[in-house]
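Only one protein chain is missing; all other protein chains are in place.
The first chain written gets the first letter, and so on, giving A and B; residue counts start at 1 in each chain.
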Amino acid sequence: MSLDLFLLIAAALFSVGLYGALSQQSVVMIMMGLELMVNGVMLAGGAYWWFVAPASLDGQVLVLVALVVMAVEMAMGFAVTTAIFRARDVDLTDSAADLRG
Amino acid sequence: MTDGLALWGAVVLPFGLLLVATTAASLSAALGSAAAGRAVPVRTVLQPVQEAARLLVVRRRRTQHPDALLWRLGGGTLFVTAVLAAAVVPIGDAPVLRSEVGVVWFNAAETLLWAALWLTGWGGNSVAGLIGGYRFLAQALAYELPMMLALITAALGAGSLDVVQVAAAQEDLWFVVWMPVAFVVFLVAALALSFWGPFSQPAGSDAAGGVLAELSGVDRLVVLVGRYAWLAAAAGMSVPLFLGGGAGPLLPSWLWWLAKTLAVLAALVWVRWRWPVVRVDRFEEIAWVVLLPAIVVQALVVSLVVI
Partner (left out) sequence: MELVLAVAFGIVAVAAAVAVFVVDSMARATYALLVSFLAVAAELVLLGSAYLGVLTVLMMTVEMAVMGVFMIMYMMNPAGLMPMSMVHNKRGALSIAIGTFVVLGAGALLVPWPSRTGEPPAELTRALGFSLMGEHMLAMIVIGVALLATMISAVLLATDRGRYDRYGDELERDTPRDPVAGGVGR
């Protein structure tokens, strides 16, 4: 096992998630893309901790924070989706572009 | 203190769990006959075996456009996660898998039930099944937090997430004595997670059998076995968490563990034939308004004692 391998996997996860977040129209699918990106960050964080500085616990705390970010993102994402869906019966980002400058 | 059992333990564990689960099913059949006012001949205890044999040979029903992959995956996950959860339960002194995060491991295996039951309901492409799946999710939302806090309370009392150390910390006093609320909440959660007895609405007859509605043949057998296995695994886990693990005079520790497990299991099975079913929406509020504050206070008391 080496750091390179895990970083490569993490980069792949991050890129797939980025593709999803950019290309999907539905808010729920965009959130799945975002979650995949954070998933990659978590893997990279865990790998850095193990292969570079296992003595200090900063890496572990970072992964924990990434997990929390994911939970917060999902809760707020669904709350906003629900609010938009209640107001105008849509779940597509293209139909909620009122604030576009 | 011994480490985890050897590799043979992992091979034997599923069969052991199956045996305990079958015992629970036999007991349930006997109690059911008694509750219905029928005579209970000795052969009643063979009923589950006969039923299993019947389900093995009977031809499966088909539904229109089922999502077969997810359906089978959901059903199979039940028993697999039950085995995973049972792996960290110390059989006497040593579990099959010794982990420093055993309590969290058990909890994580349990959360996979959320996915398993919903998939089982979804896969059949039938209304009754889907209703059952959603009902289980709602029920899980109710029992999950109280259960997590019950697990944490026991771990807090021992100062360790290792189930072996939790059991060892009860040498002087069983946790059930000074954490009765946590014990009761854990048992309630054990009933709820195996959608059993008062919490069997996800498989309720008012929705034509809920998650079990469209299951037939081997598929049904797999899900039913998984359900009994979870009941057995939860009963087995309650012993090291609250009932002193394998502690007891004279007999070897694994026998004490087994005796306590069967006692808890018998109580859980007995409840099924004595208590009415609680509707999920009612249990939701009971769990959040009654159980959750109660267990939080319990955890607070325990942490004050520990400090």
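Here is the rule we go by: a contact is a pair of C-beta atoms (placed from the backbone, for glycine too) under 8 Å apart; a residue touches a chain by one contact, two chains touch by 3 or more.
Please read all numbers here as calculations on a predicted model, not as lab measurements.
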Contact residue for the chain not shown (choose from B:Q47, B:T63 or B:T111): B:T111
Residues of chain B in contact with the chain not shown: 65, 67, 69-70, 73, 99-101, 104-105, 107-108, 111-112, 114-115, 118-119, 122, 125, 134, 137, 140, 144, 161, 278-279, 281-286, 289-290
For chain A, the residues touching the chain missing from this view: 1, 3-20, 22-29, 31-33, 35-36, 39, 42-43, 46-47, 49-58, 60-61, 63-65, 67-68, 70-72, 74-76, 78-83, 85-86, 91-92, 94
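Heads up, the rule we're going with is that only the chains that are shown with their structure count from here on.
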Intercentroid distance (Cα basis), chain B paired with chain A, Å: 33
